[in-house]
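This is the structure I have questions about; it appears just below.
Only one protein chain is missing; all other protein chains are in place.
To keep things simple, chains are lettered A and B as they appear, and every chain counts its residues starting from 1.
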Amino acid sequence: MRKYLKILLPVGVICILGAIFYSPYHTWARKHVNLMTATEDHPLNCASCHLYLQKSGVISKLVNAHYYSPFNLAVSNDGRYLYVVAEEGNTLLVVDTKKQKVTHKVEVGNRPHSIILSKDGNTAYVSNQWSDNVSVVDLTSFTVTDTLKTGGGPAGVALSADGKYLYVANSFSSDLSVIDISTGAERKRLNAGNSPAGVQINADGSLVFVTSRRTLSKPFGDTIRCELTIINDNKQRVVERRDVKSAYIMENISFTPSGDLAIMPLVRPKNNVPTIQIERGWMMTNGIGIVEQKPSGRTIQLLLDEPNAYYADPFDIAITPDGKRAFVSNAGVDCITVIDIDAIRKLIAESTNETLKTYANHLGISSRFVLKRIRTGANPKGLALSPDGKKLYVAEHLEDRIAVISTESLETTGTIDLGGSGRITVARHGRRLLNNAGHTFQNQYSCYTCHPDAHEDGLVYNMASKDMGRNITNTQSLRNIGDTPPYKWNGKNQTVYKQDGMRFSTVLTRTEAFSYRDLDALAAYIMTGIPNPPNLQYNPNGELTESQKHGKAIFERTHNFKGYEIPIVNRCVTCHPAPYYTNKKMADVGTLAASDDSILFDTPHLNNIFASPPYLHDGRAASLEEIWTLYGKTEQHGSVNDLTKIQLNELIEYLKALRDPEYEQKSTEILHASFGHK
Amino acid sequence: MKIKRTIILPNIVLISLSCILMASCNSKSVKNGMLLVTEAPQNIQTPDYISGESWRYLAGARISAFMPGKPSSLKVLTENFFSASSPKISYDGRFMLFTAQQKQDESWQIWEMNLYNRKCRKITSFNDNCTDPVYLPGGRLAFTKLTINDTVKSAHCLYTCNLDGSGLRQITFSPNACFATTVLKDGRLLTVSRQLLPDKEDPMLMVMRPDGTKADMFYKGAGGSVLTSSAHETSDGKIVFIEADKGTPAAGRLVSVSYNRPLHTRIDLTSGIAGNFCSVLPLGPDNYLVSCCMSGSERYALYEFDPVKKSVGQEVLTDPEYNILGAVLVEENERPKKLPSEVDLQVKTGLLLCQDINFLNPMLPDNSSDIRKAIKIEVLGVDTTYGVVEVEKDGSFQLKAMADTPFRIRTLDEKNNIVNGPCSWLWLRPNERRGCIGCHEDPEMVPENKVSLAIRKPPVIIPVHVTEVKEKIVELE
Partner (left out) sequence: MVIILAGIALAGLILSKKPGHSEKNTKRDNLPAASDYQNSSDVDLPNSSGVIKEAKAMPVYGHWRNFTTKDGLPSDKAYTVRIDGDRVLVGTHDGLAVYENEKWHTYTTKDGLAHNGVVSVDVSELTGDVWIGTLGGLTRWSSGKFTTFNQFNSGLPNDLVYCVYCDGKDIWVATGGGAGHYDTQTGLWDIFTEQNAPMHEPWTYGVSAGGSKVYIAAWGGGVIEYDNKTKRFRDYTDPDGFMEIDLQPDDGVVHDITTATSYNDSILWVSTYFGMSRYDGKNWKGYFNTDSGLASNFINFLRAEGRVVFVCSDNGLSSTDGTTWVTYKKDDNSENGKAIITTGNEKKEIPLSPSISHNFIIGVDAKDDILWVATSKGVSRGELLK
C-alpha cells in the first residue's frame, strides 16, 4: 500500500495543483491567444505559433521541409527524358520516363522558371527568375556550361527559328532579352508588356509571341488591357502590341501545328464591378484567348468556366501534334481542361464578332469545346507533350510529382515522384491552400488569383463598402508581411489569423470559412514562407549608387534644404523605418477620396516597393513619382515640396533600391560587426 | 493485489463491451444502411402548389424503415402520429427530421427523431402548416411554412430556425410557393418554387443561400412542366428530380441536369419507360432508387434504377396497402459548406445594381422582338407601384430597396410604354447586395468588367417617396 501511496501522492498533488492552476492558466492562455491572433475564438494550440511560425532556428528546420516544386518541363526529342525545372530545388531534374525516376540533378540558378531545348536536344536553356540569368545546361554531361545575363526576372524562353538567338521574357523588368547564343551576349532588349511571361515562336518561325501577366497601368475604371507582344523573328523588332482587353495573367501561349491559331490561358477579372456577389461570375472568370493567325486575325476570348463551376488560375497550355486537342492546366482547381480545337474552329468560324464578344462573358460556351476535366495533384503548372503526342506530362507544382496523362483515353495513367520531402508540412499545406480555389465559392478564384506568386496582381478593386462604388482598393503584396501588421488598408485586421478569418469568407471567398487547421497552415505559410525576390534590378549587392545614397539622405533627413526642421510626422523615416519601412501605424497622408469611408490608412511596408505599382490605397498613383508630383501637394505625405526634380528622382531611386528585410537585417548585422571590430 | 487487478480490468472491459453490444442491439434503433420510406395510404392527387394540400399534406402517411434486401424488416417509425412524411437524415446519420401531424385535426409541424431510441422532439409549433424540413450545416434547419400576410398574401415561404425551434428566420419573401427543399454541397438551398401572383407560373428550381440572399433560378423546364419532387445532388455532379408535363401530371419523368450547367443539360432518364415516377434517391453514379407506379392500376413501389442504362431494375419494396412515395438512406453524409451571411437584421434595406437594362444577348433568338430603348424602370410591389426611376445613360441603375419586400421591375421607354418585363419576383435581405446584368439577361452571362454610372452616385431609394433611410452603416470590406 505504501508503495502505491508513493505513486498516488505525487499524482494527487499534481492533480490538485493542476486543478488549482488550471483555471488561471486557461484564462491567461485564452488572453494570450486572443492577443496573438486578434480573434477570440482561435483554439488554444501552442503549436500554431510556437512551432509553425518560427522563421529560423532548429525548430523551423524541424517543422519545415525542402521541396522541389516542379514548375515547367520539357521532353527530350526521343521522349525518353523529362527535364523538370524545380522552382524551389533550384535544380533541373532529369527524369527517365521509362524508369519513372529522377536520374540526374543539375544545379541551376535561383528560382528557375522555364526551359527550352536546342533543336538537337543536347542543350537546355533554363531561366533563373531570381538570378537574372539563364543557365546553359549540357544534356550529355548534365553540367551547366554557361550562364547568360538577362534582364530582371527571366521567365519564359524561346529559340529563334534558326536557333541562333534565345528570347527571354524578363518578368520583372518587363522586357525581352534577345541573346546571341554564339557569344552569350545580350544583343538587344525589347520593351514588352507588363510582366511578360510566356514566349513562343509561331508555326512558321516568323513571329515570336510574348504574353504578359499584369495589365498596362490605367486609372481605376478604364477597361483593363494586357499586352500580347509580337516580334518579327528576323528583324527582332516588335511588330505589334496587341491589347487583350478585360483580361490579364496571360501566362503562356501555344500554337497549333498548322499555325492557324494561337491559344493562351487568361483570367478575366471583374475588378471594376462592385464586389457584391460571387454568383454568376461577378468576381472572376477564367478562360482562353485565341489569336487567329491570319491578316486582320481576331483575338477571341472564351471562358473555360461553367455557370456553377469555375476553373481558377489557368496556367499552361499544350497542343497535340495533330492540332486536335489542347490541354490547359487549371492550377487553382487541380485539373487539366481538355479542349476540342476543331470545335473552337467551328465556333469562331460560324460566329459574328458581336456574338464572339458575348461569348467572352458566357459561362455556357465552354460546353461547346471542353471535352473533359482531368483531376491532378496539387497545383498543376507546366505541361509538356511527348513527341508522339500520346502522353501529357503535368508538373504538379505543390505535389513534387509529374502526372502522366494519356491524350487518347484522357485518363491519368501514372505519376512520377520527384523525390522531394514526403511529408506535407503545415506551411506547405498553407501554400497549397493559398494556391487553391477550393476555399472560394464554386472555386471561382484562389488567393493566388489576386496575389500571383504571393505578390499582387496590380489591379484596383471596387470593394463596395456601405454603398457600391465606394472604397476602391489597391491589392497589396503578401510577400514578407508576417511582421507588418495591421493588415488591409484600413488596418482593421491586426493579424493574419483575423485577416483570413470569418470576415474574409463573408467578403471575399463567400463560402465556409477556413477551418482552424487550415487557418493555422495559411498563417504559417504567409508569415514565414514568402520572401521577396532579390532586388537585382535596383540593388543587386547592397551597395547604393551615389543617387541612391542621396535619396537615402533625403529619406532620412530631419531638415529641409532651406535649413528648417521638418516636423517629425512629415519625415519619411518616421512612418517608414527599416527594416520593413513601416511603423505599422495608421496615417492620413492626404489621400482620402470622396468615395472612401472616413478612415486612416495603414502605412504600407516598402520592401521591394518598385515591384508593386500602382501606388497608394486606391492605386491612383501609377508610378512612385506620382505619389508626390500629383498626389502629395499638401505635404501630408512627407515633406518634399522643396525637392528639385533631381532630388525627387534620387529619393525614388532609393525607394526602388529597398530590398527584403532579410537583406536589411543582414546589412545591419554587418554594420554592427564592423563597429565591434573597431 | 496483482490477482485483483487481473480480475478487475477484464471485467471492466467485458462490461463495457456488453453495454455497447446491448446498446447496438436496441430493437428500436434505426441503423445506418437502413432505408426510410414515406408511405401513403391513398393515391397521389395532382400536385397543387397553391395550397399544397394534395401534394405535401398526405393524410395518414407514415415513415417506415427497413434494411435493403429484407423487405420483411419494414417497421413503422411514426406510429404515434396521424400523418408523417418527408424524412431527412442529419449529416452524422443519427437523427431524422420529418413533418407530421399528431392528430388528424392538428396542423403539420416539424419534428426530429433520434434514430437510436426513436424519441421524437417537436421543433415547430405554429398554427400554420410546416413541412419539408431539411438540415442546414451549423445546427439549423430550413422548412416551408404557410405564410399569410400583406407582403406575400398567402404563400408557402421558406424559414430557418435552430434545432430547438428558436431563432426563427423567414428567408423567402415573394408570393411564391416553395416546397421540397434540399441543400446542395455548395451550401445553398435548392427548392421547388412556383410564382402565384399575379399569375400562376410553372414551378422551377430556385437556389438561394440559407439566409435567403442571392435567390435565383436554377432550373426551369419547358413550358408547362411541373416539378413534383425534391431534387437530389448525386456524387457525380448531377441534380436529379421528377418532372411531369402539366397535361399529364400522372406521368412523372426522372430527369437529371448537371450541377455545373443546369439550364442546358436536361436528360430524361426515363425516356421510353412506361410508368409514373414520383421520387428518386441517388445512391451512387449508376444506382438510384425510384418510387414509381409502373401501371395505372398499381400502387407506387420502390425500385432500383440504373441511370446509365436508363432502366428500371428490381423491386426493392412494395406494400400492398400503401404507396411508397420516397426513400432516404440512413447514413453519415458529407456536410455541405456552411456559408457565411451578409445579412444584418439591423439594416432595413438592400442594394440592387443592374448594369444595363437594354442589354441584348445576341445569342438569344427573341432579342429582336423589341428594340425600343428603355430609359426608365418601374418597380412594382404585390399590389402597388413603388415608383418609376430613370436609369443612367449606360442603362444602369442602383436601387436601395426596403428589405424583405417583394418587387418586380419592368422597363419603360420615354413615353412610359412597357419595353420589357416585369421580371419575376425579387427581394433583398437586410444588407444584401446583388447585381444583374440586364433585364433581359441570359442567366449564363457574367457581367462586363466596367464601372456602371449608377454606382458613381447614391442609390435610388425604393419606394421612391421615401427620401431617406436612417440605418446602421455596415462596412463589408
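One rule holds in what follows: contacts are C-beta pairs under 8 Å (C-beta built on N, C-alpha and C of every residue); 3 or more make two chains touch, one makes a residue touch a chain.
Not measured: the values here are computed from a predicted model.
Enquirer: Using the contact definition given at the top, list the shown chains touched by the missing chain.
Expert: Contacts of the unshown chain, counting the full complex: A.
Enquirer: Which of A:D180, A:E625 or A:E662 sits in contact with the chain that's absent?
Expert: From the options A:D180, A:E625 or A:E662, the contact with the absent chain belongs to A:E625.
Enquirer: Touching the absent chain in the whole complex: find that residue among A:K188, A:R375 or A:H559.
Expert: The single option touching the absent chain is A:K188.
Enquirer: One chain is left out of this view; which of A:K119, A:R237, A:H559 or A:K585 touches it in the full complex?
Expert: Of the candidates A:K119, A:R237, A:H559 or A:K585, A:R237 is in touch with the missing chain.
Enquirer: Go through subunit A and note every residue touching the omitted chain.
Expert: These residues touch the chain not displayed: 151, 173, 175, 188-191, 227, 230, 235, 237-241, 243, 537-538, 547, 622-623, 625-626, 629-630, 644-646, 649, 652-653, 656.
Quick note on the criterion: only the chains that are shown with their structure count from here on.
Enquirer: Just curious, how far off is subunit B from subunit A if you go by their C-alpha centres, in Å?
Expert: For subunit A versus subunit B, the centre distance works out to 40 Å.
Enquirer: Report the residues of subunit B in contact with subunit A in the complex, numbered from low to high.
Expert: Spelled out, the residues of subunit B in touch with subunit A are 137, 186-187, 214, 216, 259-265, 337-342, 351, 353, 361-363, 398, 433-435, 437, 442-452, 454-459, 473-477.
Enquirer: Can you tell me which positions in subunit A touch subunit B when the two form their complex?
Expert: Residues 220-221, 223-224, 246, 268-277, 279-282, 285, 303, 306-309, 352, 354-355, 358-359, 361-364, 367, 441-442, 462-469, 471, 473, 488, 490, 502, 505-507, 510-513, 597 of subunit A touch subunit B in their complex.
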